[in-house]
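Only one protein chain is missing from this complex, and each of the others stays in its spot.
Chain lettering (A, B, C and D) follows the sequence in which the chains are written, and residue indices restart at 1 in each chain.
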Amino acid sequence: MLLGRVVGTVVATRKDEKLEGLKLLVVQIVDIQNKPGATYVVAVDSVGAGTGDTVLYASGSSARQTASTKDRPVDAVVMAIVDTWSVGDQTVYNAE
Amino acid sequence: MLLGRVVGTVVATRKDEKLEGLKLLVVQIVDIQNKPGATYVVAVDSVGAGTGDTVLYASGSSARQTASTKDRPVDAVVMAIVDTWSVGDQTVYNAE
Amino acid sequence: MLLGRVVGTVVATRKDEKLEGLKLLVVQIVDIQNKPGATYVVAVDSVGAGTGDTVLYASGSSARQTASTKDRPVDAVVMAIVDTWSVGDQTVYNAE
Amino acid sequence: MLLGRVVGTVVATRKDEKLEGLKLLVVQIVDIQNKPGATYVVAVDSVGAGTGDTVLYASGSSARQTASTKDRPVDAVVMAIVDTWSVGDQTVYNAE
Partner (left out) sequence: MLLGRVVGTVVATRKDEKLEGLKLLVVQIVDIQNKPGATYVVAVDSVGAGTGDTVLYASGSSARQTASTKDRPVDAVVMAIVDTWSVGDQTVYNAE
């Protein structure tokens, strides 16, 4: 999995029927020190995440292992909202 | 998933029989600010997308989760035509 | 999927028994303007492709969805020989 | 698989229910000479690894093949703590 920040959303009305009801988040990927880079991913929300949240997302077939994404044509899912993460003795991120 | 723009098509008559009837789109991948980069993907169309459309595509085994791509040897599918996407307070793209 | 040009073959006599009878092609990946880059892939042939052909290949589990590659330990398959592809108004490649 | 060093942990209380009870490790990926690079991965622990351990991790659907990760929305798992590794005649790493 990788860490990222939710920075936006994608809206699409013409889509595969299996995408109905899914919320599509634009997630900017961050590095190990919580610095955002140039890469992003569009991921389905499975935990009620919103803009500004720091999240964990899974890719590939693993993205289809949540109740909301099972058997759907999606390759990325946000499945956790991060509270804190640490690297060595340092707290890199704290949501509070 | 990633966002891209449909820029062309691929035609192949000698192909695996499971590819019969599928439309192959050349999709130029765009960055989070809708700027096209050097990378592309050839993806199967599952939503009636055509040249000029901005689309969302899925990769890997997830690309086989639409009715038109099930069990076929394809690793990318266009499964949504994008109306709008936003990053922060900014509308990056609006199809209208 | 990505586009590439078949530039060679790989021969291996000591191999997993599930690879028996498969033809292994060296495919040089090309960019959206048909320019070959530094990257390559070794892919199983499923359509009778040979050196000089421009082809489409699929990766990952999707590479196991042809009759010749089902359940085999291969992660790339050539499943179409390209006739033409276009980008915008331009024909980038024409096999004839 | 790739080799990495466990450098931290991620804590998330709002998450998909299938993530309950899993320990999330921040793993800094190392190169073939055991030099850490800029890339990392968040992986589920399946072997009791902790900060400072040098580990082997698997990605993609293979990450769901341990008892603790089966059917869960996770795409990386630490499944071995490395004792030693060698390159040519050289011992690159020795845990003792």
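Here is the rule we go by: a residue touches a chain if its C-beta (ideal position, glycine included) is under 8 Å from a C-beta of that chain, and two chains touch if they have at least 3 such contacts.
Model, not experiment: these values are computed from the prediction.
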| item | value |
| --- | --- |
| Those residues of chain C which, in the complete complex, touch the missing chain | 7-16, 18-19, 24, 26, 28, 38, 40-43, 51, 60-61, 63-64, 71-76 |
| Residue numbers in chain D that touch the chain omitted from display | 1-3, 31-32, 46-48, 56, 58-67, 69, 77, 79-88, 92 |
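The rule is short, and it goes like this: only the chains that are shown with their structure count from here on.
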| item | value |
| --- | --- |
| For chain B paired with chain D, centre-to-centre distance based on mean C-alpha positions, whole Å | 33 |
| Chain A and chain B: spacing of chain centres that average the CA atoms, whole Å | 20 |
| Set of chain B residues in contact with two or more other chains | 60-61, 63-64 |
